[in-house]
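Below is one structure; the comments refer to it alone.
What you see is the complex with one protein chain gone and the rest in place.
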Amino acid sequence: MPITILQPAPVPVFNDTRNDHASASDSDSDEGGVDLEGDISMMRPSKRARRTEDDSIVTPGEVITEDPQWMRGHGTYTTRQAPAIVSSVAGTLAKTNRLLSVRPLRARYTPEIGDLVVGRIVEVQAKRWRVDVGASLLAQLPLSAINLPGGIQRRRTETDELQIRTFFSEGELLVAEVQQLYGDGGAVLHTRSLKYGKLRNGVFVAVSGTGGGGGVVRARRQAFTLDLGGASADDAEKIDVVLGVNGYIWISKHVEGEGAAAETSGPGINRVEESVGLNVYSSQNDDIPMSTMREIARVRGVIEALVEHGLRVDEDMVARAYHEAVEMARGDGDGEDTLYLGGERGRRLAQALVGR
Amino acid sequence: MAQQTERIFVLPGDQINPSVIPSHPKRPLKLGPGLRHIPPSELLPTVAGQLVTDYKKNSIWVEYNGGRYIPAVGDLVIGTVARSVVDYYYVTLSDYTSNAALPQLAFEMATKKTRPQLNPGALVYARVTLANRHMDPELECVSATSGKAEGLGPLNGGMLYDISLGMARRLLMRKSVEEGKVVVLEELGSAGLAFETAVGRNGKMWVNSESTKTVLLVGRAVQETDEKNLDAEQQKKLVRKLVKEMS
Amino acid sequence: MPREAEPSLNERAFVVQALQEGLRLDGRAFDQFRGLDLKFGDHYGVADVTLGKTRVLANVSAEVTAPYIDRPFDGIFTITTELSPMASPAFEVNRPTETEVLLSRLLEKTVRRSNALDTESLCLIAGQKCWSIRVDLHVLSHDGNLIDGSCLAVVAALRHFRRPDTSIEGETLTVYTPAEREPVPLSWLHSPFCITFSFYGEEGEIMLLDATLLEEQLRVSSCIISLNKHGEICQIAKLGGTPVEAVSLIQCASAALTKGKELSTLLDQKLAEDSKRRDKGGLLAELSAENER
Amino acid sequence: MPLDTSTYDLALLRVDGRRWNELRRLDGQIRTQAAADGSSYLEMGNTKVMCVVSGPSEDKRRGQTSASTATGSNAADVAVSVVVAGFSSVDRKKRGRGDKRIQELQTTISKALASNLHTHLYPRSTISISLNVLSQDGSLLAALINASTLALIDAGIPMTDYLVACTAGSTSSYAANDDRADPLVDLNNQEEQELPFLTMATLGATDKVAVLVCESRVQVSRLEGMMAAAADACKGVRDFLDQVIREKGHKMVTEGTIEKGASMAIEIDA
């Protein structure tokens, strides 16, 4: 990953305060033989920074309010002596009834029940998997929380425990839902729906997760099918996109009756679940046409460009940006094969989106 | 113990005079710690100490102080919960040794739903149920026969003190005053102090009281008795001195 | 790797509670040291410090060697502090723990970098021959406050040490054996002492001197101040931990000065006692040496 | 001997023309590395450091080995690694990983941050901080602490307040027992070589000291003056760091990456 070190900007407002300070002490120093201990007292009562009125950003250590009617939420803490609510992160203030919380500018993903996440298996234990979902703790996926081949009614047997690796093994990717949270913030996942399960036929992208900073945001739909429609000159292919709330993204070839769109468009739920075959746990990619691969790569480029320019990643944005990118590729005359969306092109893409 | 008059000192590998070995006609000879039996009929000490025999119980052992605690079935011990896994707590009995296993259901009235929640660092008073050279020891906090705690279980509050293994043994004797010659706790009690103690065979003593000062005083009195080898008279003097200092 | 069992929650809560009531487990005052004993060995340069149940032994040795190329006029002075499993099975040979690294850095800063030993005086022939003075610190038993004890042992051993006398005639260097000429002391400039403060409580408002191992495990922060009796700070190390009011750190510094002066007096007194004892022994040794010849 | 003290007496200006309480030019940025959870780049004069934070995340290795050591420390570990580039100073000395000075720096930074961060929110996990020193010109420890603070805020890890650090020196060396010694702040390499100095880290703008490191000989009486000067300089550093964070925040709000925050102003008035 390249390191961006921007040109040093001129020192901001801070300079002024320094100058004030320096000049104030100047006169002292000129007289010579100043008692320095008296000048700067160590006994000075400690004063916390107060928030300035028109500022929408709060920073760590900043007193948000001393009014006792508020309750503290995430991103804040209370002080002992003078009861005050103080921010513990840098971010924007959020008020829900009497609850004050600070949304950090950026943070690692914190799981919440019902979140759709994309994860990677890092460890296989006797009766469960440990899954990296980008949170502070690894999530658990118990063997009992997956659909076993042979339908939902099938009982879990010891044989299943012994061949746990045939379902998921280390390094494999999956999409799941957060079912339960432990006291320490650890998440328990489940894949008991056809929407969830092992991922294949595509490519993985990690962007920063919910919490801010232009990552994936919680939205109505996290998984959708991108209709390339007429955008692509080739046959009307479809691409599945899973935007994990945790910032992990999966872009893959659309498979009818499987994956994201299956839930709504597929046959009756019971029938489908009965029809769960071993195919679900296959780690083998299907044949993917060249053109589809190219478009998958383009979607990936689009998402990275969105993140790089601090834009949110959701269904609407991705779809718009994708079509914009196709237009750009055509307009530039480089042909549709131009997938690169870094640097100048990315900036143009972003501007086109924001400017609208 | 009272039967013998002479002190017999042994070193590892010494031969034991057959005349001192008790030979009860009916009961089998019981070998205590510090001895090993080499078939067919040789007895050899394995540690340095005083050879002690009890003709009534037809037993023989070597009395010594020091060394590291080695778990034995039936011992009462005080352990620190190191971590918990499904169904078990792992409990530390002494520094640098592997942990003992305490089933989460081995508490009074414990069921899958009502088992006690112990955090790492919590203290438990437990009995050793399995001690085997090839396996990590196992503990229980409930009597398997009566289903009652019988004083075992989590220890809340108070302070934990390290004492020598010999001192722990003396404090745990049924007649600790007469046989163990420790009067310090009784003296402290009669000086009007209210406190509770639990002694672990693994060289740990837990003291609790309403007053912090009392806990400190009891702990210091026992530790000093232990370290300075005080006899009954000196113990009384020590208690008087400490009580005076405190008030 | 065998690990030290950590104090239980009960101990944590109790010790802190007792401190808040102004009580220490062993009944000491907050600024009181445990029983401190300093002994010198039969040989020169051996100092044995006992501080409660903590015990450290410092051993000084010297040899003639070539100086470093970039410092031709300086002798070589090293302090080695490898903690052996004797102090605690948690210390492994050849695998320095954090305790060991911090101890060695502190001694380095307190004794070596503060120029307590005049290294220029160790030079024999510039760029060719110099003395290499080496202090080996052995921790025999670790029950807290290793740093203060170790520093005292190192300084005491160095001041007690005598190196063989030498003479230079032209280009020839003669190193005399102890039988030929009485060994000479090192050129010593000042004696620094380390004083460790341990802090407890939410804001570090409780301050202890000479903490035991248990107390060390429970402290929220510590500050080590090294100084000599002239009030010169050689080193301050408050390496993280709970923030403490600046004012209390300044108080620490003046408390350290008082304690440093006490240690300094103790060391002077012990050295004087030892040389008195040695004077008697010295005559005898000479006689017996005569006999053997 | 000291180059600057001679001139200092005349003009009360230091070798680089600063007054006693002036900081060098500060430049800071956050989010310099897209892939990291948090990152920063900080210049204090010619001392330049880079910081990358990853985590809090569960260390697979730790999960197994330290489960039994978890007693009482049910909070995230703060692991710090400092790499000093060979080209960062004039002598181009290569410092190995085993270097005790570096290890001490790492321990200091880790312990100082651990007490400021709300690590109890992240049990069983590790916050790793990698610091790279690109250029050294004095006040190294201070720069490392400040850069870590910036990167940790960028990573959105809750903390009590900014942990800010600065150095303070005294104009005459220990040998000259000069009562008129003035304190100086934010020393450069040349001043560090010549003068006694200390590094101090405070919790935000308060006088609570998290780190105090002094490695040179100095009279006890000098301590208070130096600490007072350092505390004041730390406040200046805090203001600067706060500025950097706020600007980034404003930019994000303007770009619409994050929602605009609610204001407390009305409620306070009401």
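Letters A, B, C and D mark the chains as written, and numbering starts fresh at 1 in each.
Here is the rule we go by: contacts are C-beta pairs under 8 Å (C-beta built on N, C-alpha and C of every residue); 3 or more make two chains touch, one makes a residue touch a chain.
Here, contacts and distances are computed from a predicted model.
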Candidate names "Proteasome subunit beta", "LSM complex subunit LSm2", "DNA replication complex GINS protein PSF2" or "Uu.00g045710.m01.CDS01"; UniProt protein name, chain not shown: "Uu.00g045710.m01.CDS01"
Touch partners, limited to displayed chains, of the chain removed from view: B, C
Residue among C:67, C:149, C:164 or C:204 touching the omitted chain: C:164
Touch with the omitted chain, as defined above, among B:98, B:119 or B:211: B:98
In subunit C, positions touching the absent partner: 1-3, 41-43, 46, 53, 55, 57, 59, 61-63, 80, 82, 84-89, 93, 132, 134, 136, 138, 140-143, 164, 175-179, 285, 288-289
Residues belonging to subunit B that touch the chain removed from view: 6-17, 20, 34, 36, 44, 46-51, 63-68, 70, 95-98, 133-134, 166, 170, 180-182, 229, 231
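The rule is short, and it goes like this: only the chains that are shown with their structure count from here on.
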Centroid comparison with subunit C (C-alpha atoms), farthest chain: A
Comparison of B-C and C-D (more C-beta pairs in contact): C-D
Identity of the most central chain, Cα criterion: D
Inter-chain centre distance, subunit A versus subunit C - centres from mean C-alpha coordinates, in Å: 53
Centroid spacing, where centroids are CA-atom means, of subunit C and subunit D in whole angstrom: 31
Separation of mean Cα positions, subunit C and subunit B [Å, integer]: 39
Multi-partner residues of subunit B (each touching 2 or more other chains): 80, 82, 119, 121
Touching two or more other chains - residues of subunit C: 3, 5-9, 12, 246-247, 250
Subunit D residues within the subunit C interface of the complex: 68-69, 71-73, 100-101, 103-104, 107-116, 174, 198, 202-203, 206-215, 217-221, 223-224, 227-228, 231
Residues of subunit B touching subunit C in the complex: 80, 82, 92, 94-97, 119, 121-123, 155-160, 206, 212-213, 215-216, 219-220, 245
Residues of subunit C that touch subunit D when the two form their complex: 3, 5-9, 12, 98, 101-102, 104-105, 108-109, 113-115, 203, 220-221, 223, 227, 231-247, 249-250, 253-254, 257
